[in-house]
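The complex appears here minus one protein chain, its other protein chains still in place.
This part shows chain A:
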Amino acid sequence: MPTSSRISRRDALTLFGGIASASALAACGVGGSGTPPSTTSVRIAFQNFADSTLLVKDQGTLERALPGHTVTWTAFDSGASINTAFLSGALDIAVIGSSPTAQAICPPLGIPYQVIELLNVIGSSEALVVRAGSGITALAELTGHKIATPFSSTAHYSLLAALDQAGVDPGGVTLVDLEPQNILAAWQRGDIDGAYVWTPTLSTLRRDGTTLIDSARLAEAGKPTMTFAVAHNDFIASHPDVVDAWLTATNDAITQIGRDPAVVAEAVHRQLGISGADALAQLDQNIYLDLDQQRGADYFGSTAAPGALADRLRDTAEFLFQQKKVDSVPELATFRAALRVPEVSDGS
């Protein structure tokens, strides 16, 4: 027994040594390809929802526009994890929702990044749906019912904004924190009465549910939720050309959605594995603005006359403050400073 255990221990050590050295080698390999000395690396975070950025990723537009740059695309599940990655200096550019962005601007996070572009205003692709059998027909009847939403998301913000608008005390509604796939399971089992969630889960819920309100209507009522592109301040300062290339590429994709969304839907289908029809439906449900429209007074405005976007971000921050998720809400100037008017400097 002692001899056999000694041999197996040695074998085990050899095995572990092998694994450890292999993983160490692999780590070197990753580090080496990510930051070769001669090229600039551009580290981009994207999220798995239908958007113009997926067309840019699918067609390699950015890679072609930036020869000599190494572009890495990393998928993230939520804005919170993107914020964490920015804190540890692992990202340059990211696609992120307005709620986590507002949170990042406020203390204690204070992440040094700027909003460089408004990728879309979330429309009917996020909505509050209740079960057909629940008997709920209006927001005011939600009291005492169980409603699910992924916490800290734009949908969570919209749900609370909708309750606030209808004068419903959120404390009287049982809010359940669930990821979209679990919302689907809970809905099918009848564990929840409703959910504020996004497509494609939303499309399934709509089949046997009633839509009470969606983010398009909340946007009209002054509580919009948005998807942004953000970039690290250091990166904007040192690589303005990359930011320009990003703006040009995404703007082309945004105009492409207006011209022929089928092309973009095809790219989304390839990137996310959802069907082309679903991708098209998702793209249709958001509002896309090109760079000119983004410079309108409702959004970025101009450097001389800042638009209302900073106010909207501050509203979101106020909401987060009520939820005790940020320490304080800074002055409007801080939010204005966190916005960079989307202009391509060389006039292309």
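We take it that a residue touches a chain if its C-beta (ideal position, glycine included) is under 8 Å from a C-beta of that chain, and two chains touch if they have at least 3 such contacts; residues count from 1.
Heads up, the rule we're going with is that contacts and distances are computed from a predicted model.
The unshown chain of the complex is recorded in UniProt as "Taurine transport system permease protein", chosen from "Bifunctional protein PyrR", "3-hydroxyacyl-ACP dehydratase FabZ family protein", "Taurine transport system permease protein" or "ABC transporter". Note on the undisplayed chain: of the listed residues A:Q47, A:S152 or A:Q271, the one touching it is A:S152. Touch with the chain omitted from the figure is made, among A:Q103, A:T201 or A:Q271, by A:Q103. Considering the whole complex, the residue from A:T70, A:S134 or A:N182 that touches the absent chain is A:N182.
The omitted chain makes contact with chain A at the following residues, 1, 78, 80, 83-84, 87-88, 103, 108-109, 148, 151-152, 176-179, 181-182, 185-186, 189, 191-192, 323-325.
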